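All protein chains but one are shown at their positions in the complex.
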Amino acid sequence: MSRAVVQSEPLDIARVQDGLRADNPAIGALVSFVGLMRDFNDGDQVSSLFLEHYPGMTEKALDAIIAEAEQRWDLMGVRVIHRVGALKPLDPIVIVVVASAHRGEAFDACEFIIDYLKTRAPFWKKERTGEGERWVDARESDSEAQARWKE
Amino acid sequence: MSRAVVQSEPLDIARVQDGLRADNPAIGALVSFVGLMRDFNDGDQVSSLFLEHYPGMTEKALDAIIAEAEQRWDLMGVRVIHRVGALKPLDPIVIVVVASAHRGEAFDACEFIIDYLKTRAPFWKKERTGEGERWVDARESDSEAQARWKE
Amino acid sequence: MIQVRYFARLREELNCESESLEQVADIRTLMKQLAARGGKWAEFFAEGELILVSVNHEMADPGVAITDGDEVAFFPPVTGG
Partner (left out) sequence: MIQVRYFARLREELNCESESLEQVADIRTLMKQLAARGGKWAEFFAEGELILVSVNHEMADPGVAITDGDEVAFFPPVTGG
């Protein structure tokens, strides 16, 4: 199974977590990040979201981010699943799960992966509000979050 | 429902996560930490673990840690469930779930809570190895992890 | 020949998903050529505009050389996760 998956089907959070830790009693820590669709953004009510991506490049970009995390920290498993297509509020958009012997590495690696995904993986959000559709602008805070990890 | 629970029944990770995020479309980030029982510690194979605690004080200590996290960060929900009694390798020992609008606060608060739990909540592990039973010693690294959060 | 692709807001506003173009030396040359089309093209490919580029599915800088058969893509800053 690939460690990074892009799919239009809903995310099954429990299945991803259980799959990662199953049968490995050396794992002491499992840290998960789930990004969820909010019903409010930039001052407007958002009724739905469409996630576009760049098939072919997306998987490569995610694999490269995971490989970099595995080089920096001693990890026992990583999964990144990202949804594309139509989403509604409360839907999970992305899940990042990291398993390790100890918690410090799992926390750092999980946050590193989502910070890099937010600035390097080719996904784009288009949201529908009462005013119509609009592309979501990239956040300055995401670039700053990613820059923290530079050595 | 109390935000901190101590129980001898197995942990249902998915139920805790789903319960926390259900019906709140303002939540954008959910960060979870699951601590799992490892089959190896301090150079020895460990076959089982017994978790003792101080009923009455434990719940208070966990509530105080959660309250402190809520004071430091803008959170939308916190749950801490800790097992006591007999455990075997692969069993989840503790789950900490934090919901927030944005991921930075959820990551920090989740790591803060588990770091404080490890040095302030009255739980004690006794493990069974091929040599018999032994109390687990506190880790210096846990005190250091907690000290990071001092302002 | 190279394949050039556009994503998200670029694809919509340029009204172009993909096109085949003659090979040029590097990304910078290609961007100047696209800007010369005027209108929205000039806006998006103006120097200093925040636009991302990939060559064969890898993020690339304007100085990166282009080889015949390459797939080049232009897109806005990403907003996934």
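Letters A, B and C mark the chains in the order given here, with residues in each chain numbered from 1 onward.
Criterion: a contact is a pair of C-beta atoms (placed from the backbone, for glycine too) under 8 Å apart; a residue touches a chain by one contact, two chains touch by 3 or more.
Predicted model only: the values in this text are computed from it and were never measured.
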| item | value |
| --- | --- |
| Contacts of the hidden chain among displayed chains | B |
| Touching residue (missing chain; options B:Ala4, B:Ala29, B:Leu51 or B:Ala69) | B:Leu51 |
| Residue among B:Ala26, B:Ala67, B:Ala86 or B:Ala138 touching the omitted chain | B:Ala138 |
| Subunit B, residues in touch with the chain not shown (by the definition above) | 35, 51-54, 56-57, 60-61, 82, 93-94, 114, 117-126, 135-139 |
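Everything below uses one rule, namely that only the chains that are shown with their structure count from here on.
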| item | value |
| --- | --- |
| Chain centre separation in whole Å, for subunit C relative to subunit A (CA means) | 26 |
| Inter-chain centre distance, subunit B versus subunit C - centres from mean C-alpha coordinates, in Å | 48 |
